[in-house]
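Missing here is one protein chain; the remaining ones are kept as they sit in the complex.
Moving on, here comes chain A:
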Amino acid sequence: MRNATYETGAFFVRDRSWHPKAYTPDYKTSVTRSPQKALLSLENTVSEITGPVFGHDILGEKDNDLIYNFARPGESAIGERIIVHGKVLDERGRGVPGVLVEFWQANAAGRYRHKNEGYMAPLDPNFGGCGRTITDDDGGYAFRTVKPGPYPWPNGVNDWRPAHIHFSIFGYGFAQRLITQMYFEGDPLIPLCPIVRTIADEAAIEQLVAPLDMASTVPMDARAYKFDIVLRGRRSTMFENRMEGN
C-alpha cells in the first residue's frame, strides 16, 4: 500500500479535558452510562500500539458516494448535494495515509434509516446513509452526499440535533480509534445542543465545525465542506525504554 515504515512509538497521551467527560448530565443518557471510578492509566504496550489496517479490496465503487450507493438505477438521493473532504492528520500535522474512514447520517429531512427510529419525517427510498473510504497518500479523503437535516430527539422536551455527519476513524493503533461528529458552519443549533456541549472547550467544539469551501465546490453541481480530522500523534522510538527485540 505504501513504502513508508510503520511507526511503533507510543501515542501522545490523550487530553481528556479537551474531549468530553463521561458524565455530562445535560446529555441524559450519559448519566447511567458513565463510569464513576477513575480510569486506570496504562502506558502503550504492543496491544495498544498495533491496530487493524484495511486494504482497498474492501471498498466498492460507490462506497464514498451516498447520493448513489443506495439509489435505484437512474435515480439519486433527494437533498442538498454536497462534497465533504479533508485530511486525516495526526497531532504532529502529518497526513495519515491508508486508514479507513466510515461515516453515517440522516437523510435531508433528518430521518435515519434505522428500525429503532420513530421520527415522522419520511425515508428517502434512494438514500441509505452509510459510506466509507480509505485515505490517500497524503491522508486525504472525500465523499459525496446530501446535507443531513436537523433531527429532534427525546432528551429535553424540545431538543434538536444540529445537522451532523458521524465519523468513525481508524489510525494504525487501536489506541487511536475515534468516533466523532461533524457539524456545518453557521448552524444556529450547534450552541444549543447538549451533545455538542458535552465538550467544555469552545475551541474544541470549533474543531468539529466544517466550513463551507467554495474553492472546492463544483459549479452547478455540489457545494463543498472541508473537514480535517486529527488523530493522536506518536513519539519517536529512538529513546524508548523498551527491551531489545520488543
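The rule is simple: a residue touches a chain if its C-beta (ideal position, glycine included) is under 8 Å from a C-beta of that chain, and two chains touch if they have at least 3 such contacts; residues count from 1.
Basically, contacts and distances are computed from a predicted model.
*Asks:* Which one, "3-methyl-2-oxobutanoate dehydrogenase (2-methylpropanoyl-transferring)", "Ferredoxin--NADP+ reductase", "Na(+)/H(+) antiporter subunit B" or "Protocatechuate 3,4-dioxygenase subunit alpha", is the UniProt name for the chain you do not see?
*Replies:* "Protocatechuate 3,4-dioxygenase subunit alpha"
*Asks:* For a quick check of understanding: of A:52, A:152 or A:191, which residue touches the chain that isn't displayed?
*Replies:* Reading the full complex, the residue touching the unseen chain is A:52.
*Asks:* Name every residue on chain A in touch with the hidden partner chain.
*Replies:* 6-8, 12-16, 18-22, 24, 27, 29-37, 39-54, 58, 60, 63, 69-70, 89-93, 100, 102-104, 112-117, 128-132, 166, 168, 172-175, 177-181, 195-196, 198-199, 201, 203-205, 207-208, 229-233, 240-243, 245-246
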